[in-house]
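For this view, one protein chain was removed and the others were kept in their places.
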Amino acid sequence: MNITLEQAEKMIAAAKKKATELDTKMNIAVVDGGANLVAFARMDGAWLGSKDISIKKAETARYFDMNTGEVGKLSQPGGSLYNIEHSNNGLITFPGGIPVKNDSGDIIGAIGVSGSTVDNDHAVADAGASAL
Amino acid sequence: MNITLEQAEKMIAAAKKKATELDTKMNIAVVDGGANLVAFARMDGAWLGSKDISIKKAETARYFDMNTGEVGKLSQPGGSLYNIEHSNNGLITFPGGIPVKNDSGDIIGAIGVSGSTVDNDHAVADAGASAL
Amino acid sequence: MNITLEQAEKMIAAAKKKATELDTKMNIAVVDGGANLVAFARMDGAWLGSKDISIKKAETARYFDMNTGEVGKLSQPGGSLYNIEHSNNGLITFPGGIPVKNDSGDIIGAIGVSGSTVDNDHAVADAGASAL
Partner (left out) sequence: MNITLEQAEKMIAAAKKKATELDTKMNIAVVDGGANLVAFARMDGAWLGSKDISIKKAETARYFDMNTGEVGKLSQPGGSLYNIEHSNNGLITFPGGIPVKNDSGDIIGAIGVSGSTVDNDHAVADAGASAL
């Protein structure tokens, strides 16, 4: 089971709504079960550099089927996954990437958000992921 | 003047409508005046490899402010721009990428479409570009 | 609003003057609002490796609309943006990159400087940014 474009666009709409409530400007990316981009939106005035980060967060969340921040806890100096960010053409391992499941609990994709503090990024990603 | 996300989403909606009319499944990308991605959509079942092609078509159209097919006419063996595709991390120079102008005639971005024949790709890109 | 070549060359001239006063040899890069290179100069004898660093500093400053050193404070081990440098084909997050604004306060580009200590790099970038 893969995420559909309709589902991805629904997630992006919910994420944009949350971003506006938080008075932030976000880049929002949704990938499918194969970690391939399905939909993307950069809000007007959002950081240019966050385009790549939002996509990498979504990819990272699907690559390892966990929130990006969880990977980041293990990739610190001395950690068991130290500098894992060098793999896969660059991972982003701070919060803002969340896997997306269907009703049966199967992972069908992931969402990645970047453009503000990591707390805001995660909150917006969560709003998107919860829209399904 | 840069394209807005609202304009980009309007273009993608028009392109999706046209793609459905033509019974095709497309990847559709919109970049702004700086050739940076603003919005993207991959229709369910569309070719995975066309994600990158649609983005590169949009970039190529903005890089040179002309339809991608025009660049391709000049990049053939013996042509004046032979193998220009090796620049800019890879150009795509067959039809499907079109610059987008505002009412004053200024280029504010570009659209790139990939997923079917180049004739269909161009027709869908044109439907998107004409939606503004 | 985008920076013009004339403005970029004025910034580079001011930066070179400051670099000479500090008895340093710098690489100086200016990007526009789309983070695309507008002008560049490598002073005679300046480090070869600083070419790429100066360009990446200018890009990084525009990608996130802040001084590069600010990003670096957050990207340390344990910080909220740890290893953000893996995005965007490589960021540089120590001082020497500064966004450039017009009179209305809109960001129109950025300058990046590399070739000496980060304090000197920042001082030269600041001289360039202040020349407008």
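Think of it as A, B and C in the order they're written, each chain with its own count starting at 1.
Keep in mind that, in the parts below, contacts are C-beta pairs under 8 Å (C-beta built on N, C-alpha and C of every residue); 3 or more make two chains touch, one makes a residue touch a chain.
Note that the structure is a prediction, hence the values are computed from the model and not measured.
A.B. asks: Considering the entire complex, write down the shown chains that touch the omitted one.
C.D. replies: B, C
A.B. asks: Just one of B:Glu6, B:Glu21, B:Asp65 or B:Asp119 touches the chain that is missing; which is it?
C.D. replies: B:Asp65
A.B. asks: Write down which of B:Gly34, B:Gly69, B:Pro95 or B:Gly128 is the residue touching the left-out chain.
C.D. replies: The single option touching the absent chain is B:Gly34.
A.B. asks: Identify the residues of subunit B touching the omitted chain, counting contacts across the whole complex.
C.D. replies: These residues of subunit B touch the chain that is not shown: 34-35, 59-60, 62-65, 77-78, 80-84, 86-89, 91.
A.B. asks: Could you pull out which residues of subunit C are in touch with the chain that's been left out?
C.D. replies: Spelled out for subunit C, the touching residues are 4-5, 8-9, 34, 36-44, 48, 51.
Convention: only the chains that are shown with their structure count from here on.
A.B. asks: Count the C-beta pairs in contact for every pair of chains, then give the pair with the highest total.
C.D. replies: Ranked by C-beta contact count, first place goes to A-C.
A.B. asks: Can you give the whole-Å distance between the Cα centres of subunit B and subunit C?
C.D. replies: 32
A.B. asks: Counting in whole Å, what is the centre-to-centre distance of subunit A and subunit C, each centre being its mean C-alpha position?
C.D. replies: Result: the chain centres lie 29 Å from each other.
A.B. asks: Centroid of subunit A to centroid of subunit B, CA atoms only: how many Å?
C.D. replies: That gives a centre separation of 25 Å.
A.B. asks: Could you pull out the residues of subunit A that touch at least 2 other chains?
C.D. replies: Only 48 qualify.
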